[in-house]
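Note that one protein chain is taken out, while the other chains of the complex remain in position.
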Amino acid sequence: MQTPNLPTIVLITEETLDIDSLLARITLPSTGASVVFTGVVRGVTSRGRPRQTTRLEYEAYPPMAEEKMRQVAEEIRRKWPSVEGIAIVQRVGNLEVGAPTTVIACTAAHRDTGVFEAARYGIDRLKEIVPVWKKEIGPGGEEWVEGLYHPEPGE
Amino acid sequence: MQTPNLPTIVLITEETLDIDSLLARITLPSTGASVVFTGVVRGVTSRGRPRQTTRLEYEAYPPMAEEKMRQVAEEIRRKWPSVEGIAIVQRVGNLEVGAPTTVIACTAAHRDTGVFEAARYGIDRLKEIVPVWKKEIGPGGEEWVEGLYHPEPGE
Amino acid sequence: MNRVKILLFATLRDYVGARALELDLPPGATIAALEDLLIARYPRLEKVRGSMMAAVNRQYAADEQIIPENAEIAFFPPVSGG
Partner (left out) sequence: MNRVKILLFATLRDYVGARALELDLPPGATIAALEDLLIARYPRLEKVRGSMMAAVNRQYAADEQIIPENAEIAFFPPVSGG
């Protein structure tokens, strides 16, 4: 680990996400900016196959998911060394429309040193390599969602 | 107003910022993603003139600040029509190191339709045209911070 | 005469020593004329003459703008919020 003193939080949880307290935990005395991405359970989808969703059921392979989240955080630190704190949290279980499902938060001294790009990269990579799956439950029945990305061995 | 049903929150406040509840208020049934920028009181600055800061004192011209925040929100909607909800909040008063000072939050159906760029634009514009000023208080005394941008008449 | 309310913020408030003033201006006075009048009355403002921003009724104003009746004028340094 090259960055032993910088806070990194990775977590799979069934609890409601608390962005304010996550941010406080990744804020250093040198922090002046943070960017947070959240996923949200979408009740009405118009892109692709238009549909309604009642809730999402999330399932994870927790120990591997947390290892892969830690890997995403390390990739962020390599690409944007100015990032100070990182939190990557995925909520699992039954989530209702409007509920935040995931949080990717990055802090830095200033807003112009990659903190927006780092958060964007974090959610993109989470959706590629972190073993979490969701099932959409709607008026027409239920269906597992499948991603498109096939990680390389060892990725 | 072209977008009467989309939530827009603009606020100057002395209260602690509550990101989770702000996000809930700008989340629609069609929302699947949100991006939040926060400014934070930085205690240790290394860029430019290195210095320590004990706290920041923020002052606003509230009615004009809220008008200009509303203008920033309208500019965001023109540039990124896929943005659904917008919250622009500036905290004023005495803020201690580590405290979030401002929140720019944007929601959208998906993460790839400009929601990151919209939040970035929001904080950049807030720092250009919203009449708020801060005084840095540190071990060496206190000093008003001056921005660099000179808005055009009517901007 | 045209009675205007003048609000001052940040350094400008410190230099003037007041948050607000009321002044009677001749009809047709411009922002530039009001700035000159304030600087004459509060000489510490001289050093921020080049960077003073003006707003008329909560909109950024040009130096040559004529001040309307019963206007709310604000003078302040370039903003530094966030």
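We just call them A, B and C in the order they show up, numbering each chain from 1.
Rule of thumb we're sticking to: a contact is a pair of C-beta atoms (placed from the backbone, for glycine too) under 8 Å apart; a residue touches a chain by one contact, two chains touch by 3 or more.
Owing to the predicted nature of the structure, the values given are computational and were not obtained by experimental measurement.
By the touch rule given at the top, the unshown chain touches A in the complete complex. Only one residue in the set A:22, A:60 or A:73 touches the chain that does not appear here, and it is A:60. For chain A, the residues touching the absent chain in the complete assembly are 39, 58-61, 63-65, 67, 90, 101-102, 123, 126-135, 144-155.
Just so it is clear, only the chains that are shown with their structure count from here on.
Path length between chain A and chain C in the chain contact graph, taken as the least number of steps between touching chains: 2. The set of chain A residues touching two or more other chains is empty.
Multi-chain contact residues, meaning those touching two or more other chains, do not occur anywhere in chain C.
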